[in-house]
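This is the structure I have questions about; it appears just below.
What follows is an incomplete set of chains from the complex, kept in their original frame.
For clarity, chains are labelled A, B and C in written order, and residue numbers in each chain start from 1.
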Amino acid sequence: MTLPTTSTSWLSRLSGGQAKQKLLAFASLIALILVFTVLKPDAFMTQDNIIGILQSTTVIGVLAIASTFIIITSGIDLSVGVLMTFCAVMAGVFMVSWGLPMPLGLLGAVAMGALCGSASGLAITKLKVPPFIATLGMMMLLKGTSLIITSTRPIYFSDVEGFDQIALGSVIGDLIPALPIPNGVLILFVVAVVCSIVLNKTVLGRYTFALGSNEEAVRLSGVNVDRWKVIIYAFAGGICGISGLLIASRLNSAQPALGQGYELDAIAAVVIGGTSLSGGVGTILGTIIGAFIMSVLINGLRIMSVAQEWQMVLTGLIIILAVYTDNLRRNKS
Amino acid sequence: MTPLVAIKNLSKSFPGVKALDKVQFDLMPGEVHALMGENGAGKSTLMKILAGVYRKDSGELCLDGQPTEIDGPAHAQALAIGIIHQELHLMAHLTAAQNIFLGREPRKCGGLLLDEDAIHRDTQALFDRLNLSMPPSTPIGELTVARQQMVEIAKALSHKSRVLIMDEPTAALNNAEIDELFRIIRQLKSEGVGIVYISHKMDEIQRIADRITVMRDGTYVATRPASTPMADVIAMMVGRKLEHAHKSIPDTSSNEVLLDVRGLNRGRAIRDVSFTVRRGEILGFAGLMGAGRTEVARAVFGADRIDNGEVRVRGQVIRLESPQDAVQAGIGYLSEDRKHFGLATGMDVESNITLPSLKRWLTWGVFLNRSAIRVVSQTMVDKLRIKTPSLLQTAKLLSGGNQQKVVIAKWLVQDCEVLIFDEPTRGIDVGAKSEIYKLLNDLAAQGRAIIVISSELPEVLQLSHRVLVMCEGRITGEVSGEAATQESLMALATQRD
Amino acid sequence: QEIYIPLISKGFQHQFWQAVKQGADQAAKDYKVKVTFEGPETEQQVDKQIDMLSAALAKKPAAIGFAALDSKAAIPLLKKAQAAKIPVIAFDSGVDSDIVLTTAQTDSKAAAALAADKMAEKIGGEGEVAVIGHDQTSTTGTGRRDGFVEQIKAKYPKIKVVDIQYGGGDHLKSAEIAKTLVQAHPKLKGIFGTNEGSAIGAGKGLKEAKKSGVVIIGFDSGKAQKDMINDGTIAGAITQNPVGIGYKTVEAAVKALKGEKLPKIIDTGFYYYDKSNISDPKIAAVLYD
């Protein structure tokens, strides 16, 4: 008969129960941090550098969260990076060209993200184009559109009061001067917590897992699979919109040519974090850890002044090893 | 005579489950040894160890008296141990012939190219031996579960094993195929092959087995000759007395017609099918493999498009674009193929049980009401005696029969007015079967309309108030529950045009 | 019939190339010819650029403007152009062949050497400096890097180039690099950003790290870089004359079609600009937003 549910510690409950073992990527992260601390204690483990690492994880972190949803449905979204840029551009159009007030502009940008996400979702469900192709097409389309809208010139937010504070200001730092954590990092964590709740405690999250596990069974359970897929892609698109705002605020401009290639970093973070590309399994916490593994690695190698080509070689090796050791531990437990 | 296989004190654990605890088992040449036990008793696990799929934790395994360590499926094959797995393991995109000879492809042109003709020839020979009429070049994905099961059998036969394990080979088969299979089994017996036979169908055991070994909760109970009365065997399996669900056939003729299907057509698969089901009635669907019963059920459920026809629920014509419409109209459908259409295998038990009814377990229409979900799932787990270490166990790690129970549970929770059960007891043990029969009777008594599609005629006979028989996509006859006999149904089931 | 001159450049998304395009369009207007402008997405895609050249040749142009990503790879196609009597004008960087009639370009090395001189001047002739490159393999990327490093080595023995990292011209990546550079080298006195994105990124990074006292010398222009020069984040930058490069290229093509003799090299020049001369009309003319 049923055993008492002993495994429901608060941690696994927080991350959806499913994934108690996913959190083991954490050990790789700690290992990396230890190595760099030992090798370069004075430069790596400084407050400034830690805040730098946090800051550098924000954009990819938020993109990776968006990708996590898509990947759990066993889909893939190649357009996240370019969509981020498109949302940044639209924020510029709303706030700079049209002069809309900032809250409206921000909302508008996120809404554009959701809109493009649902367009991908519709292509996948209604046109029955596989996600890879639908989002590849969307990627090209949005990239071109961003360039057309801006006439390939950046849009500067210099005149939008307080826009750069979104990512760079520090609400926490204003209260506790010893802890000048930038708002961007705060936003990343808020997005992570909210998305974790959405993924584990709401219908949307439940269907995200179910679609990735057996789409046909979900359909035959009377669920409107198409509608939910569109909703999930739209939701992920909205999250990409947030990362668009983050990058725009950080650069105080919308750079229309940026963003391509970020999708691979995002997907890598997701997979390093234990989410399976074949769907049905994944956690937001894992993704965040995956994103930090990537950024700590890159930061550490740069701090050690490793030549760029060697950085590539080492990053490649370490990514493989991180996932491998994660497997090892998972099999042991 | 040394036994072909002798197993002693064998144990095996999975995380959270002690699947086998000091089990013993032996197999003689030329014998059919039936392995029996409730769902989750550990039968498949024991056989998978013998077939090299799992490694044993401890204990002794002897082949021909020699202690042997089987370290993989290939090794088992080399030791002439063949297995028909409980779950189908076929490559859907490959043809039947390619599936059967995977891993031992004959070559030509100096070993460079595959000899496709040779595998077709050999496959055809195997099919002939099984009296199976289908071209070896049919892709597996285009076959029904029953046909796929026959391919698995053909594949196992092609190995010319000395030990042949059959893990519920007939769960998806019809009487005719079962007869063919038994003919082959007898032939193999005479050639000295030892056969392990697992089935939940008691009549088969009596027909084919020489000895019976009973397991319960991962432990060995006893080994008896096959002549032991079945009631005793069942008592050993379940460890308690079973009460039989008695069919009471109430007069439902005055009751409201809940489901009314008119003039359903789709190509040659469904031809002018019309029928009604009343409140409180259990309607049986009998027919041979491929008769079109599943097709009709899927069409009524909106899972496949139809050419024409209409479906009314409570007199109201319903839109049938997708299963969603059907569920909204109060129809539920339990698929015959749980692996592909029933179970979200990667999700936990409670998520599966509440999947169709998720809307009911939400607070503010968005958040999952975890405690309600837990309560309702636990109720189902208890009611259907689903053997699982926890509600959060991944569904694919349950034993086959328990998976089936999970799929049944999800439609019980959804609480539809019209329930279509397609092969509901496939792979379910006797005890659970009679519980499910009782449950179906209760559901009907509560005023639901129930359709039961089953290839087991006794099941149809026991459950149905009325039986429809299909053949080649048409309804060839209707028999009332009292009047129906196996013979009368078979006659209708073979009424081709 | 209209005279058609396609320009195959090394890129099109960067402000620099947009400015070249602007110059080419201006010349097209002045000389009443039709000009198209395209280039691959990254400066590594040598083969894609060749496909572009091939498609351009299929359109039977009157002349071609070409900024080679690799100085040798396109020679077979250029030979084809020569055989079809289509004059080829190189711009931005040359081709190892006498097929091209002339090359309108900036001397990258000399320009970067000027950046090194300015850097030395600002940091007082000694200390640690670093380079944020935009590309590891392209001619402009390596030319500017080497021009800077070699000049430092040759003329300023007390200055040490302690690190060279590449940000692909991506603002964000360059900013991250700048931040780690000041972490890794606390005594760092200067950063040379080899193009617009690298320079802006360096400025961003130092701003985010709230690090002052590090001298940034940039390259090219663009609104953000000009703003940063005005507010002192970037000390100054080298600018080429991209509009001039575009204009001269088309002009040279038109001249070639008329049979005029062309010089081997059209040097379009480079300038150092900072807060003091940024609004000087001569400088303002070669800057772009």
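The working rule: a residue touches a chain if its C-beta (ideal position, glycine included) is under 8 Å from a C-beta of that chain, and two chains touch if they have at least 3 such contacts.
Computed from a predicted structure; not experimentally measured.
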Treating the displayed chains as one copy of each kind, report how many of each the complete file contains. A x2, B x1, C x1
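Keep in mind that, in the parts below, only the chains that are shown with their structure count from here on.
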Chains contacting each of chain A and chain C, listed by label: none
Relative to chain B, which chain's C-alpha centre is the most remote? C
How far is the middle of chain A from the middle of chain C, if each middle is the mean of its Cα atoms, in Å? 34
Can you work out the whole-Å distance between the CA centroids of chain B and chain C? 70
Just give me the whole-number Å value for how far the CA centre of chain A lies from that of chain B. 43
Taking the complex as given, what residues does chain A use to touch chain B? 1-5, 7-8, 17-18, 201-207, 209-210, 212-214, 216-224, 279-281
Note which residues of chain A are touching chain C in the complex, please. 40, 42-44, 46, 48-49, 52, 55-56, 59, 147, 152-154, 156, 158, 168, 182, 247, 250-253, 255-258, 260, 298-299, 302-305, 307-309
For a test of understanding, state which residues of chain C touch chain A in their complex under the given definition. 12-15, 18, 41, 136, 162-166, 170-172, 175-177, 179-181, 183-186, 200, 204, 208-209, 222-224, 227, 289
